[in-house]
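A single protein chain has been omitted; all remaining protein chains appear in their positions.
Our next item is chain A:
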Amino acid sequence: MSYETTIGLETHVQLATVSKAFCGDRNEFGAEPNRHISEVSLGYPGTLPFLNERQVEFAVRLGLALGSKINRRSTFDRKNYFYADLPKGYQITQDDRPICVGGALPIRTASQQYAAGAPTVRVQLHHIHMEEDAGKSIHAAGEAFSRVDLNRAGTPLLEVVTEPDLHSAEEVDAFMSGMRQLVRWLEISDGNMEEGSLRCDVNVSVRKQGQAELGTRCEIKNMNSMRFARRAIAYEVDRQIALLEKGESVMQQTRQFDPQSGTTSALREKENAHDYRYFPDPDLPPVVLTDAYVQTLRDTLGILPWEAYTELLALGLDPDDAALIGEEKHHYLSFVRYARASPAVPELAKLWVNRVLPFLQQRELGLEPEQFATLQTLIADGEVSAANAASRLLTDLLENPGDVRQRAVDLGLIQNTDTDFLKHIAREVIGANPDKANAYRKGKKGLIGFFMGEVMKKSGGSAEPKETQALLRGLLEETT
């Protein structure tokens, strides 16, 4: 019996705002414990939440990018549960009317990425809502207490909830990578999974091939590493299939993944939704957006990652070059500026991927598009070998921008294609090595390498190799 896997994701995106969702505490990862707190984030009686306009803006921008419908009126609810790192006893979230509804994220799986063509799979979204993060609890081994740090309490989050529209760990990986790229592209989050800026709950179910209704799902909480998520999904799919094969049924549960053992285990039976006793938060009136506000954000959205990728392919780039250059918006924008001046865009892309992107990790690019165009022209005309241009010339220019042709001359990289000059040297070399020339003529054709080497030496490395070899062969054959 073969089975089909169905996966839905709840992705949490921590927003890169300056302050928290409902108060002015600094929103920053990695500070000393309990430095970014206030009466509001500590849930003191009598305090009121005051919504950060940035959170709304970021939600709308993400929604517009994903093609969601933007609700002109959205509302906040309280999700009630008790936990030590949730001082109010409830989380402010949007249950009844979230800010964005529907939409889709186009994804490329690793196997598609390196095949030609634009993204094909579109993962449908259920909605996107605004909420706040909880604090952090630390449970050290052997201690009778837990420690609570509330720096993260009240950090603004967007939760992106997909339809059960994914079917493999590979697609989950592609979705999370795509989401990471998009939130960074839109500059609404740093998308850093290790620091928890991007994490997801994975809902997994299996059903027999051809079965109409979905199987019972289990939710694996808080995956903040794609490597773990892949292993957790693989384990969970096998576990559920094994249960069904034994004639047992899957219980709806919340499960956690243990990276040590590579297994998942039940955290709790799934509370039904009523256990959170959602109700409208009376402290927060509805968020009302005007059409003009939404339109302004739409107008300033700019090109989106999958559009940029398609455009790079249209410029003639390999899919893997397009993926690398199009990963980050500023790299993409910079590349197209240089591409406009370039005589050969796909070759420029190779230089970009191999030389410029690594350089940009450390430094700003000081070369103008015209200088790159000159460099490429030197290669195309055979004046500088492609290898020398990419390594010695470009390295020197990146470190110390200047006139490209002059630099090639200064570095002695201009190849000599002057036939008279080359012929002169070639004759000298042949004349000085009559035995080897004879051997060549008698069939030891491999000696051409020796003669090439000698000519290179005499020309100070400037002889253009193709031309030189043709000349040498000609001269060796004709001399008797």
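Everything below uses one rule, namely that a contact is a pair of C-beta atoms (placed from the backbone, for glycine too) under 8 Å apart; a residue touches a chain by one contact, two chains touch by 3 or more; residues count from 1.
Following the convention adopted for this analysis, contacts and distances are computed from a predicted model.
Hidden from the displayed complex is a chain whose UniProt protein name, among "Tryptophan synthase beta chain", "Peptide ABC transporter permease", "Dimethyl sulfoxide reductase anchor subunit" or "Aspartyl/glutamyl-tRNA(Asn/Gln) amidotransferase subunit C", is "Aspartyl/glutamyl-tRNA(Asn/Gln) amidotransferase subunit C". Only one of A:Asp149, A:Asp165, A:Glu219 or A:Glu327 touches the chain withheld from this view, namely A:Asp149.
Residue A:Pro280 is the one among A:Pro280, A:Gly382 or A:Pro401 that touches the chain not shown. Mapped onto chain A, contacts with the missing chain fall at residues 17-19, 23-26, 32-39, 42, 50-54, 56, 75, 80-84, 96, 137-139, 143-150, 275, 277, 280, 282, 284-288.
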